[in-house]
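A single protein chain has been omitted; all remaining protein chains appear in their positions.
And now, chain A:
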């Protein structure tokens, strides 16, 4: 039984990170209808900036996390300004391909640094002994990671529910013309959506980096695996991203905990999200909480 609970705990840990990573994707899609295929690279960039600041510039860990979040905030904002603003109104394939191209460019830039080929790990700043209760154990990094994630997600939802900027972002996602007519600058909102996405990506990157270590492949794989998460939750729902993130984490951990090694299966955790994704696309394409756009083809 403790095996079961152990899997539940690690599923929640992984799932909350997925939720945070998916949040950025949902933010961008919600406001500007762009699916950002470069999100994994933003996550990786955030983590690497934080590492460089902590280890090479010797800035205290928490400050460097905050600085890296600020840096990716501006990175994502400038990406939107330079590349995506020109493509407003272009067919969706151009927009998707531009984000894929951006992913490729960021890949190349990261490969130019040592982070592309080597593995690093953050210096430990939390106690090593894991917390355990009744045979279920969770390390301090994981616990702190989950708590920080939850706080951040809470912060983001407060931001969208209550703050003026958040409300204007929701207004733009609802109806761009109506938003313009009440004096909201749609372009600023697009930029801000990307910027907040970058910020949440950096936060996710720092937490992943602390839990699993800094490996470029792992980090940018998150950019692909968030797609099943956002589709399950509904592409334009923040609540959906959180719920689906945790569901996906649990599914993944249960798959690798119970299916691997039986019936000659292996590595099912990696493929399960995509199988679920295909099933959802076939039967409930708008996800758990997404808006149903009724359209027959």
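Just so we're on the same page, a contact is a pair of C-beta atoms (placed from the backbone, for glycine too) under 8 Å apart; a residue touches a chain by one contact, two chains touch by 3 or more; residues count from 1.
The definition used in the following text is that contacts and distances are computed from a predicted model.
Hidden from the displayed complex is a chain whose UniProt protein name, among "Carbon monoxide dehydrogenase", "Cytochrome c oxidase subunit 1", "Ger(X)C family spore germination protein" or "Amino acid/amide ABC transporter membrane protein 2, HAAT family", is "Amino acid/amide ABC transporter membrane protein 2, HAAT family". Within the full complex, the residue among A:103, A:138, A:189 or A:241 touching the omitted chain is A:103. The chain not shown here is touched by just one of A:117, A:164 or A:262, and that residue is A:117. Along chain A, the points of touch with the absent chain fall at residues 35, 83, 86-87, 90-94, 96-98, 100-109, 111-112, 114, 116-117, 224, 227-228, 231, 235, 264-267, 270-271, 274-275, 277-278, 281-282, 285, 295, 297.
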